[in-house]
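Heads up, one of the protein chains got dropped from this complex, but the rest are sitting where they should.
Going in written order, the chains are labelled A, B and C, and every chain counts its residues from 1.
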């Protein structure tokens, strides 16, 4: 068989393959460039960018749980200005889509980051993080109410022609409601899931382990939950879904595609094995060849 | 040190110790009696009982996931009549609290089971399952709307003087809302969490693994999520919480107590190791002795 | 009575690339085990899968102190089990489930084992050799798997050995060899264990020839002790209930009670 066609269209952006790397788990890309050519990926999603630098939460910020990772980083990042100056040039030089994850404490923060980068040639898309469980001011609030999610996305839609991806919170009764709201408001795609709210307690001391008390759970533990949410939401929206949550192997990634994801994103697995995303991409290609799937698009949502 | 006091009051029921076993993971008790004297436990929660027998869902009904178990049993049970005749006598003969888990397709079903057992001397309490993710007709609906949860509990409250425990769904934006609603409606206690909605897909075939397509996730994978929900809800309600979700060791159980649970319940761990609940009870006692905790009540919610 | 025991691993023998024969010291289970029953096995605490794994009892030592298990590495649980070292403690729960019916005096029984499915049949032969009249067929996909049957008990039954690809023994499926035996003479009972497709085929043959047939099913199990209702097997109308449970009602079932279409 010829090489399968793995390309995917997300809004007006064509990804050369469906393997992205998730925000907060891939630094700004260059951290992984000793291990493989990160330009081979479908896209790189940056750590959340806020207008000003954020110091992040007090440690401990991460703790391993059974098959999972709890984190409460608190959106530590260098801020918009340093991002443009120090991080973006490397990303812009790669032959891969650069997706900037945007976060903030209020609508203005999101607006500022998107407006500033709206015409930047090194940026291909925005992932709007309306679902971070680890900052108290905002983020998660947008993600749990269809009305405020819709208002935020609607506002940002007016600021840029670039692809907008809304990143949903899984910590809701029905993620489809928010998905429909952001789709109607002009989001080109949806990415899900962000982390599930969780916490760890030290049995010896009786105290919460994380400096931030609560955190967000990622990794293989949440894979069945993420698959379910994507399966369910993909029945309700027409925009493509970028699926993530515990993807560790090519088989995992393929399951997300069957569930309804047009592209997949590798998160925690990058922290475990720095070559994870490359291995998953290679494995997906092998899978398509072995199964004689000439176009990955043919199997999207086929578990339905 | 003397033996610590492990007893707990839940409504008008005193549990001799805080270790229960969860509905659907301990059969009707006798299945475990070859392994230890199950009468030593604080209480036994039965498999969900419905007025009529239910055949359950088509197989496969369970599948292991990373550190978790997905199930879609579909409330298979022998029905109220056979339960009273065949299962209850054994349970009634034990020196432990017998808690009947009640489920149904509509309010009438719950009403029927509770009314019928309201004066049965072998029954000590009812756990009202408003949170089963694996039956389409009802269950989960009560668990996701404060109004219907409140109406159902209010109705059942009138039917029995025995302790009523409302079992909440974790698949909601804010479990505190439902907790407050059922507390106001007369529930003596809250038990949480039931399973998280999830699914598994077979990467080779692209098809859902479970006969029921979707299922509920339990086991160590969900422990951080359960701890968080209990921590959060215990800030909002005064009624005792029976905490569960991935408890596998005495240390796990102690963490739930610190998070805010007055009693704990062992579920999936029983399936993995039939002596799990006994070992956890023994370990909690040892913990209290080692830490010189004379009354387990002293550490409830102390992580706050 | 069911036991939960730490059993010492006495021998761990390589049978094929991916199969091991384990000998475990567990007098309680050995004393009560019947052919067709199984044990739940765990060799890990934290660093392993969640659930224990069900494995058929392949035999019991003459002094009834040890049990034998035959295990094929197919995933992480069996991999961990097979890499246990001699002297290690293995956690066993058992004996579990209902075994094959005891043979009656003079009963003619044909056994059909596919690959490691031969394990419980081997225990049957070991226990009941002499009680009835036994003719055995054992089939494997290819020659590499034939060493599974290189076992004194199986040999003593004079079993017909087949491979699907003819690389060793008789060429063809177990069912082909079974049919040949059946053409010669109808037995009182067929008992079978092996892959799903093979059992289905054996059940069809038995139904057509109206011969009593017991199959030992391999279903996904969680608890193995009747607590979770996870191991449902769809049953035929005759059975009276839509589902049976493999771990308590089985794993051995009368093949005509099973709804093979739904299963």
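Rule of thumb we're sticking to: contacts are C-beta pairs under 8 Å (C-beta built on N, C-alpha and C of every residue); 3 or more make two chains touch, one makes a residue touch a chain.
The model shown is predicted, which means the values in this text are computed figures rather than measured ones.
Touched by the hidden chain within the whole complex are the displayed chains A, C.
Here the missing chain is touched by one residue of A:198, A:219, A:240 or A:301, and it is A:219. For the options A:71, A:214 or A:229, the residue in contact with the chain missing from this view is A:71.
The missing chain lies against chain C, touching residues 44, 46-49, 76, 79-80. Counting the whole complex, the residues of chain A in touch with the unshown chain are 24-27, 31-32, 34-35, 47, 55-64, 67-69, 71, 73, 76, 219-220, 268, 270-275.
Following the convention adopted for this analysis, only the chains that are shown with their structure count from here on.
Of all chains displayed, B has the C-alpha centre closest to the centre of the whole protein C-alpha set.
With centres computed as the average of Cα coordinates, no chain lies farther from chain C than A.
Counting partner chains per residue, chain A has no residue touching two or more of them.
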